[in-house]
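Only one protein chain is missing; all other protein chains are in place.
Every chain is named by a letter (A, B, C and D) in the order it is written, and numbering of its residues begins at 1.
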Amino acid sequence: MDWIQQLVNGISLGSIYALIALGYTMVYGIIKLINFAHGEVFMIGAFVGFYAIAGWGLGFFPALIIAMAVCAGMGMLIERVAYRRLRGSTRIAALITAIGISLFIQYLFIYFRGAQPEAYPEVISNQTFNILGAQISSQSLMILGTSIVLMIVLQFIVHKTKIGKAMRAVSHDMDAARLMGINVNTTISATFAIGSSLAGAAGVFFGVYYTKIEPLMGVIPGLKAFVAAVLGGIGIIPGAMVGGLVLGVVETVVSGLGYSLWRDAAAFVILILILLFKPSGIFGKNAREKV
Amino acid sequence: GCGSDSAGGGESGDTVKIGANLELSGAVASYGEGIAEGIELAVDEINKDGGIDGKEIEIVKVDNKSDAAEATNAAIKLTENDDVVAIIGSATSGNTVAQAQVANNSETVLLSPSGTSPNVTVNDDGSLNDFVFRTSFIDPFQGTVAANFAANELGVKNVAIYADNASDYAKGLAASFKETFEAAGGKIVAEESYVAKDTDFRSTLTRIKSANPEFIFIPGYYEEVGLIVKQGREMGIDVPLMGADGWDSPKLVELAGGDSLNNTFITNHYSSGDPDETIQSFVTKFGEKYNGSSPDAFNALGYDSVYMLKDAMERAESTSDAKKIKDALSETKDLTLVTGIISVDEDHNPIKSATVLEYKDGEQVFKTKVNP
Amino acid sequence: MLKVDGIDVYYGNIHALKGVSLEVLEGEIVTLIGANGAGKSTLLKTLSGLLKPKQGVIQYENQSIVGKQAQTIVKAGISHVPEGRRVFSNMTVEENLELGAFVRKDKEVQKDIQKVYELFPRLFERKGQLSGTLSGGEQQMLAMGRAIMARPKLLLLDEPSMGLAPIMVKTIFSIIEEINETNGTTILLVEQNAHMALSIAKRGYVLETGKVVLTGSAKDLQESDEIRMAYLGG
Amino acid sequence: MNTKKIKGFWLFVILSIIVYFAVQMAANTGMINNYHVNTLVYICINIILAVSLHLVIGITGQFSIGHAGFLAVGAYISAIVTMKLSLPFPIALIIGGIVAALTGLIVGIPSLRLRGDYLAIATLGFAEIIRIIFLNIDAVGGAAGMQVTKMTTWTSAFICLFITVLVIVNFTNSRHGRACISIRENEIAADAMGINTTYYKVAAFAIGSFFAGIAGGLYAHNFYIIQPVQFGFLKSFDILIFVVLGGLGSLSGAVISAILLTIVSTFLQSYPETRMIIYSAVLILVMLYRPQGLLGTKEITDLFKRKSVKGGS
Partner (left out) sequence: MENQPLLKVNQAGISFGGLKAVSGFDLEIHQGELIGLIGPNGAGKTTSFNLLTGVYVPTEGDIFLEGVRLNGLPPYQVTRKGISRTFQNIRLFNDLSVLDNVKVANHSRAKHSMLSSILRLPSHFNGEKEMEDKSIELLRIFQLEHVKDELAKNLPYGQQRRLEIARALAAGPKLLLLDEPAAGMNPQETHDLMELIRFIREKFDLTILLIEHDMNLVMGICERIYVLDHGQLIAEGLPEEIRSNPKVIEAYLGEEVSSDAQG
């Protein structure tokens, strides 16, 4: 087997997962909600990008910006309409609502445009380099680069800026955060806006890289991104990155060995093994409840 | 205690009630939707022309969520509550099998547009499902055609198969391809699978590439095949590729890109570029109804299913007696449809010729026609 | 400075405050004592905007603050040190202090942090430590320091001595007095430890099952027999 | 106290017998047709699933979102028993249940050490693994699935439902059930009170899996074919939704929401374009306006109790 080639394949796949997982983990980190609708925001991002490029003839970057902006708005809207009311309720109620929102978006979308897929136009040319016998596409390098940059930016926002501090405060204790003069609603909206715009960006990259987009495209990557986030330690930004890459590489290696049908199973086996030996993910702190 | 009364069903006033049990949500919603579009186009046409025997067709559409249990449920609803005389559905073999016994028991005709697995009409134990028919080829036929084409026309010896493992259709094709190709003295150097909804095929393609095949057979649907072709070509796999009717969609060209599709072949029921009148008028009318889009295989099969029923009803001289209609269906002979000129054999499968097409810069070019 | 008139507060069906009225003058230390569940914390939460009263008036510097968001109230100069400290445990001591100054836009935040460190030298020693790993007394200091960072005019303290070692209790109380004296901060102090609270307060209110049952100067209250029996342990 | 519970028990038995015969009569006299009977069977299956998951999530508080995996095990194993080994259907159901329970043990023992979302994702992962295993076994048809003769009837479905509810209610109202509830309420305190928390978590999980397996047997023999795609995570979510929508911790809530949602979903089949939109909208609205679920933690009997007390006094 072509090890280097497979590693390259795995990292390209993994960086897509990572890109989606970053937004996932961000939202989770702040309000502890498994936002199943994240995958749908990703889908919306892909379609907005598509319409911007194919419909209005915009270039890649304007399309990316528009998609991110629309998704940021979507994220805030979803939070406002569906999650805010549930802040005081059990997390499982919020989870079911998230599943509901996810289905709702999917089928509303199908209702208005049908279930058939769409093919992304080629907006950035794709060159293939040959390094050490492995084919590396410029697009996959771009995706990897983007995820790393976004990870660093996010890490910076959360740890160094004022809004980031507000986010962390809200995530620890909402009432205490209020007492510091933090506007909890605004902070959570901002979190959703950032997380969702990342999902939107991921959608556009996905479209460019894989060409095919369709209304149910968010389901599987959404789930995989969630797995990646848990793998890395949920709520931890670099963890999402590493989790995504690990997942991508594991899947690729398993397929590369000829067990492509077991690929998803293998990903879950790895996940479960990591959880069993390190119950809070690769980067998670094993915080036991203090008695 | 059912069946005795429902044989007289389907005749409520002066319409012909036909059920459509389709995958309109869930994983393969796009297939079900494609069939539904075809059905609607045909029904519009027929009703405009005065219906069947003066009666308008009324379609009762139900969603089975791409789930076999729901398909059973929906079929029972159609037969018991809506009293349809026939059901068109479903897109996948599994969901069709899930309603086959319901159709037999309630004596309702079941016509599957795209259920290609042999066990749709003939049960695992060899018994025939009296009331169940289909519009499409069965898997072994297309697989055989493709294998013969590869061995004889392209003259390749070492081939790889890359099949959709989540689809019985693709697995059926792969199996018959393998059997025929090996019988013809060829060698399968790699056999790999993917699962529908996958988007990244590079790792397996890398593996296939290192087996150095001269030809790759890729049974599956265009949604994934488009990506496989694109990614394969990017990785420098430039041998001929081949698939079957599941590839047939204008989307394939968009997804893979015209360049990548050069040197690929498919077996199909028909060629949308065929100047044949039936085909061209279908393509035109479809475009008119669905703002300019061109039909894929599901659209065509859904469309044909309605006409196949219409033909049988006219010959049976009944729009309500399911027994007569199923007898007429099993005697279908030389019926000209968009997807070919068909006759139904004793296993309730349509016999029709297959066309082999080649993609040239995104256009399908007629290559040969193979008779069964 | 603060005038509360006849407020009613509910948790769902539970009627936690029933027509409570009280007054705090500028520069005073006022204490609020009462048994468990009397509604002391509820009152403070209402003042700082975490809860909304169903009825009644709350005037702060002659302006109604009823229905205002917590962050607005903080900006107006009321800081609340909640029951159970509620420090942001995964953040460092210094980050907690910075958050205390969240609403401030001026450039003197760093200077004020130094001032807090002067007030609580222990916090300076631990400024880089995650606050969740501090001891209870240290966390209490942090919670108070954090509240001071907002430069409040009125400081609401909810049971600052709860669960603290006797020596810590003393320290905390002397710091409260110090804050009051040096910064001129007005303080509304909720305490179980009525003895200590009355010893530093000017006036006091006694709350029982959601109602004010007694009020007077700290001295009078300390000498009242009822109070001695119920809250000072005879 | 105890006499009241015994009374409730007999009430339940008598009510069940009445419901059973009412449906049976209606079907025999043609008042309801096959479609209705089939819907009722589907409702029974869904109630069994809901109640079995209720034991795991609602009672023991273990957030498992991979229940479809056990459904799949029960379905496939029982189908193998009847179709390949030609044994009678009741035996197939029991074997399906037992194998599902064993699978529950295998899944539960390692993963129940995890908490909250981590447990959720682990159970989801296990369910996917189970599904992929069936997908790769050609003897059971792989992706194409396995044809199964219809054997499930109203009678068999109802008997299974009756037993499931009885067992789970009896379990819940005993010291063992209380042990499980105490784990849900506060695991550390339960441990400190001498409860072997691991044992009870795993026991509840295995019992829940057993009945999910029984439901799987009924399911397989009702719909003519089983395929791995039927047992994906969306199926698990469907079951989870029954439990949460009814009210976590409320058995009657789970039952009622399983009934309601099955009816809603079946009814919406005829509105294919808007079906899932309406379904998801219902879900969202119920959760937004009743986040504690339809019945909260109460049982339907509590509502009667209160009324009768009021009426009596």
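FYI, contacts are C-beta pairs under 8 Å (C-beta built on N, C-alpha and C of every residue); 3 or more make two chains touch, one makes a residue touch a chain.
Worth saying up front: this structure is predicted, and the values here are computed from it rather than measured.
Student: For the chain left off this view, which of C:Gly100, C:Gly137, C:Pro152 or C:Gly210 is in contact with it?
Tutor: C:Gly137
Student: Just to verify: which one of D:Val23, D:Leu114 or D:Ala203 makes contact with the chain not shown?
Tutor: D:Ala203
Student: May I ask which residue of D:Gly125, D:Pro228 or D:Gly249 touches the chain that does not appear here?
Tutor: D:Gly249
Student: With respect to the chain omitted from the figure, which of D:Leu105, D:Ile137, D:Met193 or D:Ile263 is a touching residue?
Tutor: Residue touching the chain left out of view: D:Met193.
Student: If the missing chain were put back, which residues of chain C would it touch?
Tutor: Missing-chain contacts on chain C: residues 35-37, 133-138, 159, 162-168, 170, 192, 194-195, 229-234.
Student: Could you pull out which residues of chain D are in touch with the chain that's been left out?
Tutor: 1-2, 9, 167, 170-171, 174-179, 181-182, 185-186, 188-197, 203, 249, 297
Here is the rule we use: only the chains that are shown with their structure count from here on.
Student: Counting C-beta pairs in contact, which comes out ahead: B-D or A-C?
Tutor: Output for the comparison: B-D.
Student: What is the distance in Å between the mean C-alpha positions of chain C and chain D?
Tutor: Roughly 51 Å separates the two chain centres.
Student: Mind checking the centre-to-centre distance between chain A and chain B? Centres are C-alpha means, answer in whole Å.
Tutor: The mean C-alpha positions of chain A and chain B differ by 36 Å.
Student: Please set out, as single numbers or ranges, the residues of chain D touching at least two other chains.
Tutor: Answer for chain D, listing residues that touch two or more other chains: 135, 273, 275-276.
Student: Two or more other chains in contact with one residue: find those residues in chain A.
Tutor: Residue numbers touching two or more other chains: 107, 261, 264.
Student: Inside the complex, what are the residues of chain D that reach chain A?
Tutor: Contact set of chain D toward chain A: 57, 63, 110-111, 113-115, 117-118, 120-122, 125-126, 128-129, 132-133, 135-136, 188, 233, 237, 240-241, 244-245, 248, 273-277, 279-281, 283-284, 287-288, 291-293.
Student: Under the stated contact criterion, what part of chain D meets chain B in this complex?
Tutor: Listed in rising order, the residues of chain D that touch chain B are 33-36, 38-39, 42, 135, 142-145, 147, 150, 219, 222-227, 229-230, 234, 266, 268-270, 272-273, 275-276.
Student: Using the touch definition up top, name the residues of chain A that touch chain B in the complex.
Tutor: Going by the criterion above, the answer is residues 1-2, 5-6, 9-10, 12-13, 107, 110, 114-119, 122, 126, 128, 135, 137, 206, 210-212, 214, 216-217, 220, 251-253, 255-256, 258, 260-261, 264.
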